[in-house]
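I have placed the structure first, in the form of structure tokens, so that the comments after it can refer back to it.
Heads up, one of the protein chains got dropped from this complex, but the rest are sitting where they should.
Let's look at chain A:
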Amino acid sequence: MSRRPPRGEYIETDTGNKVARKATLVGTQNIMLGGKTVIQQEVMIRGDLARSVQSSSSGGTPASNTAVAIGRYCFLSRGCCLRPPGRLYKGSFTYMPLRINDHVFVGPGSVIQAASIGSHVHIGAKVVIGEFAIIKDYVRILDGSVVPANMVIPSFSIVAGQPARVIGEVPEGGHETFELRDLYKTVGNNLPPAPS
């Protein structure tokens, strides 16, 4: 095996984003990545579902058309889907932006339709997050949870179940486990050999 394969598995951007070639990003002009974010294979981000009805207070500027905004050091695992939530607004259907802050891990096979996700959030595998859910900082959502639409999850919650409910609190000593800097380093095209 050659040291440097001609075509890496990931596309690495100037800001350090690592986007898998096999990821499906629709409407890329409406997707904002903060940098150092990993997007794995078979991830789908629906940037095409941008806000179609402009609120007239903003003066109809088409520039603020972000559908999905993702912060730094996020990790979108294989097969997850980010989809902006949509609802009726003044009689017509429109999508609303989906905002994700820093250090957010999204497990494989999860579907995210939240309105906003804070920083240091861990979302397990096969989780469904309903439309317009608001997830604050330092939240852990266990595998297989279904977060109902419009649910607000306060900081330091551990959430599980169908429908999801708060089942515990993140302990004081567990804050560091949400850091995703080390995980970011383990993914990419030419990695240093992994320690045994």
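What we mean here is this: a contact is a pair of C-beta atoms (placed from the backbone, for glycine too) under 8 Å apart; a residue touches a chain by one contact, two chains touch by 3 or more; residues count from 1.
Here is the rule we use: contacts and distances are computed from a predicted model.
S.K.: Considering only the chain that is not displayed, what protein name does its UniProt record carry among "DNA-directed RNA polymerase subunit beta", "Replication protein A 70 kDa DNA-binding subunit A", "Dynactin subunit 4" or "Rab-GTPase-TBC domain"?
M.R.: In UniProt, the chain that is not shown appears as "Dynactin subunit 4".
S.K.: Touching the left-out chain: which of A:M32, A:V111, A:A125 or A:V166?
M.R.: The missing chain is touched by A:V166.
S.K.: Residues on chain A that touch the omitted chain in the whole complex?
M.R.: With respect to the unshown chain, the touching residues of chain A are 55-57, 87-88, 90-91, 120, 130-132, 136-138, 146, 148-157, 163, 165-166, 171-174, 176-177, 193-196.
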